[in-house]
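Handing you a structure now.
With one protein chain removed, the remaining protein chains of the complex are shown where they sit.
Lettered A, B, C and D in written order, each chain numbered from 1.
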Amino acid sequence: MILLNYIAAFFLIALGMYTIVTKYNLVKTVIGLSIADYGVNLLLISIGFNPGGTAPIFTWSELDYNSFFVDPVPQALTLTSIVIGACVTAMSLALVIKLEEQYGTIDTRKIRRLRG
Amino acid sequence: MTVILEALRYLGYVLVFPGFLFCFLAGMLLCGIDRKLVAKMQKRVGPPILQPFYDFFKLCGKETIVPAAAERISFMLAPLLGLAALVVIQLFIPVFSFTAFYGMADIIVILYLLLIPAISIIMGGAASGSPYAGVGLSREMVTIISCELPLVLVLLAVAKTVGSAMGTGLCFSLSDIAEYQEINGSLITRISMLPAAAAMLLVIPGETGSHPFDTAEAETEICEGLLAEYSGAALGVFKLSHAVKMLTLSSLFAALFLGGLGTGILVLDALLLFLLCAGITAVSISLVHAVTARLKIEQIFKFYWTVVSLPALLSLVLAWYGL
Amino acid sequence: MDFPFIKEAISQLFSKSSCAMYPAVPSEAAPGYRGRIVYHPELCIACGMCERVCSGNAISRSVEHLEDGRDKITLTFNLGSCTFCATCADFCTKHAIEFTGDYHMVATKEEDLLVRGSFIKAAPKKKAPAAAKPENCSAQVQTEASGVKPREDGKPVNDQSRCVYCTLCAKKCPAEALTVDRTAKTWTLDEDKCVSCGTCAQVCPKNCIIMG
Amino acid sequence: MNLLGNVLSYQHFPIYAIMVLFMGSFLIAAFGENRRVRNILALLSITASLIFSLLLINPVILRGEIIGYWMGARSIAGGYAIGIALEVDALSLFFALLAACAIFVSGVYSIQYMSRDDNEKEYYTLYLLLCGGVMGMVLSGDLFNMFIMVEILTFAAVALTAFRNTARGAVEAAFKYLVVGCMGSTFILVGTAMLYAQTHTLNLAQLAQLVPGNMNTATKAAFALLFVGFGTKAFIVPFHPLAADAHGAAPASVSVIISGVLTKSGIYGIIRITYFLFQSMGLGTMQFLLVFIGSVSMFVCVTMALAQHDFKRLLAFHSISQIGYVLTAVGLCTALGLSAGLYHAINHTLFKGLLFLAAGAVLHETGTTDLNKLGGLARKMPHTTVLFLIGALSISGVPPFNGFASKWLIYQATYQKAVESGNIGFLLVTVIALITSVLTLASFVKVSHSVFFGQLPPELEKVKEVSWGMRFAMGIFALLCIVTGLFPNLVTTYLTEPAAAAAFSVQRYIEAMGFDGSAAVEILAGSFRYAGVWEPVSWLLVLCIALLAVTIAALAGRYDNVSLCRTAAGDSKYQLFYGGEEQSFSQLGGDDMFWGFKHNWRGYFSFMHRLHSGIVNDYALWAVADLALVMLFSLIVL
Partner (left out) sequence: MFKKLIEESTGRSPWLFHINAGSCNGCDIELVSVLTPRYDAERLGFKLAGSPRHADIVVVTGPVTKQSLPRVLRTISQVPEPRCIVTMGSCPQSGNVFRGSYSVAGPLSKYVPVDVDVAGCAPKPEAVIDGLALAAKILKEKRGRMK
């Protein structure tokens, strides 16, 4: 079950990378970044998952050494990562708009004034 | 009192013996000998040995024109800086067992210090604003790049040889190299050092910008290149620098490969050094000058990175395996 | 990359130089070298041929009328304008111009490069006034009388008594109808070729060709 | 009183140094409408950050303490670190100081440099965010925090790259940087996640305690991911085209931070993971990896720079070339090598900052950085020229400037490593380093000729010197360049050697945070002695005496009696010699200057030109390929 999560996560990351590398459309590149980001999120949340664990929300008195809960740290990491992913998407789409204004195209093969 | 005497002694080093006076006289004489020998090899009579002195003093008496387009301060300061830097290098190169300034610079430093005169001439040429100087500085720089690889290999080979013999692994200090040769005889007697010495002999004309590697100052193609706008005393100082550079490089060769011949008496040593330098100049500058025609700049690069670098590399590999 | 000539270079180091040590050791110009012009005014007849043929305009003639009626004729050869082609010497019938082997033609002033020579020539005989001396008159008449008559077919005729055989007429003849032999002193006209253009009469320095 | 003493205890200074920058950023975003308020806020926060960093020198570097600081006083529970920690050892502080200095100078420069742009408020917000990110990253004691800070600085850097979005290629550069930079961040995050999965901690000290004894496929893969991720931040090969794009397009003051500080934070990350987390630097193969990448960066970037004709783009390539030096020296894993590498890191920040600021000054006054359109500015901008020359000579390693001092150590370090390990490959590195240095000189000769010397194009006749504030900022860098060049012993004794020693004492690093460091793999730094001698002060003294003697002799010989053009222009005597032609403008093309060199290597250069295609997919492919190779390598050798 959890193995499937890992496989899916790495598949998503690889898919994202594949999209970035092979697609010549700027929007698709952004989509690739997002896909990779989802893969990472899935990976993070899977790492923290303990089968049968409860939500990691306790008051100080409830917490003892027998309480069994999912790891809260990756959840925090995932939240952060989701926020960052959203930022990436927003920022890159903003840049895509600017690029389209300046170059009149969103084909990466034509956006190469800086080369050599 | 002793402090003042010490200071005077060092001032004497700077001004008289390995310093200015010696550099001026010996460098100019070397230059004269070189011109005479080249003429002889071409079946000419050649100029008098003192010709460089005449040239220098004549240039001192000429009008120095600063073009309106030139950056005046750099233009006038560059020759002086180059000359001073060269004389300082000469202070660090041991005259057999005698070193004027002990323990201040090693061969890597000297490799870089040798760049300063080149940079100063490039700066002066660039400051003149002449397009000929632009072409000249590009060629000068390529010549420097060309010479750098074989020179580095030669220096590393020497450092390794001396270092492994002294047990420290490697040795960059020129005084230590001189000391080692005092004890064990000249490095040139070792088989592994022979290719390096040959490479170094071919590096000398490139570094000094002598024929056939003088593309940067080609007078017929690019009107003396970097020096195109220089006249009068400033030009004279550059000519003097060129002469001193010949002395510096040949005495560097002597220090690296021909150490240990000294007698211990400073005057005799100085004379011996001068004679050795004359011999080195005769072989590396005059002979090469007499038998070749000026190379194209890309040929210079190719020549140094193949023909000259290979023996140096061979020497380094031999030294590495302790031969 | 190889270095040829190393052996030569080293062997020449110990051999004698091949320099001509010029200022110390004077050197002669090769035979036939055309150097500084020497002008012999005593031979000159001021025919002006040299001046005409000079391509560099180096020769100039000045005439100074002396008080006694004679002319002082000065020929100036400007070496600074000369191409040393020696055409003037070739044309000089009197051999008054000579090219020497002296090549030291160096000057700080233009003056120094001028070769001058002058001679005094009797004033040209003018048409005598009525009271002229009879013998002179007769001489004049004689020369004219001894001259040839113009031909009737319009072709040139040469007064060989005055001709100097300078060959200029032959050179200038567009139809190549004239042959002049300087040594045999003959002047022959190929009548078939002649076109009666009058060029020879025009160029003749001695004005001894008369057209019909 | 006690509270005040507590608040002012140096234990808190690291977080202050970070927070003042972020606070400044937020305050400017909120209240920065007024120009004066904005400038004061920005200056205050960067100055405060610098002061806090400087105050840490005494305890951390001189007394050798390691400050472990738990945020919110949450420390260790059940043997695991649960709080967010800052951990400041000499290495962290070294990089923080570097960052603080560069941030300060660049901030001072910005005030006048950016005055012609609109949206200054956004600029300072992003700028301080970038600086705070850098500070936070190098002082952090927590791997995930490092990732957050990396993301913040990447974001701010991308936004600042595109800041002048009307400039040629700025948005393009920003987009490329964003794509590949985010891929790098993703790698770091995945690596962090994998390490967390194996060790259940994010604290660097605890990771250093647990990871080396816990090497399996996942941690090895994590190593590769982290290495490549931080490599993206350091722009080492194969990420150098992004550096060229981003540095070239960003405003100069930002280029200083991106090139001088951001790349260093990448290097810092690499040092942290190789020396501390995985403690793998003792392995010859790991040394090979770093030295190989360093040497390739060094050489490829310097040759790429030779082919450039844009001032800032050229500087950007040089930047990575110098980072190659740093990485090579760091990869040697000897005390001398690490010290030399860190020394070069200082120097790189200083001279590259100076050069970027000079480029910015040129751009500010002339409106272009194209080498083929510039020339002869030395007469118009004399101070900038002198400052630029100091920077150029420093980066080319000309004595007595600082570049030489550190390069000299690097040559010795590589050669000594070669001799000690008996591996002739390191000798090749020495030779490459020396050749790279002279090629660097060549390209700066090109720049100084094409920009400051040479002929003045007619359209630049009205150019003026830049304002004093910008000159002051450049002057600070230039002064530091000279000082660090003249007193190498001070720098090595008080900065680089403590930092290098810190990198070799992993056990102390772990124990400072309260973990058991006895299992740490100690790498023996070994002692070293210099193989040569270099006394810059004495040399300079002798040179000055010699120069004085020459000058006196020259003046006695009426050397200064020159004939100058006193009349208005047009006297043919003072025109340049053009083969008799009338003087006209004819500038030498900047990008094809060293034809003799390039002709012999035309195959290489045209290959490189085709390789740097400018298509973002290619760069992404390089990143993935690099990751694959490094992962393969680390799976095999670790």
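What we mean here is this: a contact is a pair of C-beta atoms (placed from the backbone, for glycine too) under 8 Å apart; a residue touches a chain by one contact, two chains touch by 3 or more.
A quick note: this is a predicted structure, and the numbers were derived from the prediction, not measured.
Contacts of the undisplayed chain with visible chains (whole complex): B, C, D.
In the complete complex, the hidden chain is touched by one of C:Ser11, C:Ser62 or C:Thr83, namely C:Thr83.
Set against the missing chain, the residues B:Ala39, B:Val95, B:Leu114 or B:Leu156 yield one that touches it, B:Ala39. Listed here are the chain D residues that touch the chain not shown: 557, 563, 571-573, 575, 577, 579-582. Mapped onto chain C, the footprint of the missing chain covers residues 17-20, 22-23, 27, 29, 33, 35, 55-58, 78-84, 103-108, 110, 112-113. Seen across the whole complex, the unshown chain contacts chain B at 35, 39, 42-48, 51, 53-58, 60-65, 132, 218-220, 222-224, 227-232, 235.
Just so we're on the same page, only the chains that are shown with their structure count from here on.
Centre to centre, using the average C-alpha position, chain B and chain D are separated by 35 Å.
Rounded to a whole number, the gap between the C-alpha centres of chain C and chain D is 87 angstrom. Under the contact definition stated at the top, not a single residue of chain B touches 2 or more other chains.
Residues 376, 378-379, 385, 389, 393, 396-399, 404, 408, 411-412, 415-416, 419-420, 424, 427, 430-431, 434-435, 438-439, 441-442, 445-446, 448-449, 453-456, 529, 531-535, 538-539, 542-543, 545-547, 549-551, 553-554, 557-565, 569, 571, 573-579, 583, 586-588, 593-597, 599-600 of chain D are the ones that touch chain B when the two sit in their complex. Residue ranges of chain D in contact with chain A, taken from their complex: 144, 148, 151, 155, 158-159, 162, 165, 168-169, 171-176, 178-179, 182-183, 185-186, 189-190, 192-193, 196-197, 200, 202, 241, 244-245, 248-249, 307, 313, 609, 612-617, 620-621, 624.
By the touch criterion given at the top, residues 1, 3-6, 8-10, 12-13, 15, 17-19, 21 of chain C touch chain B in their complex.
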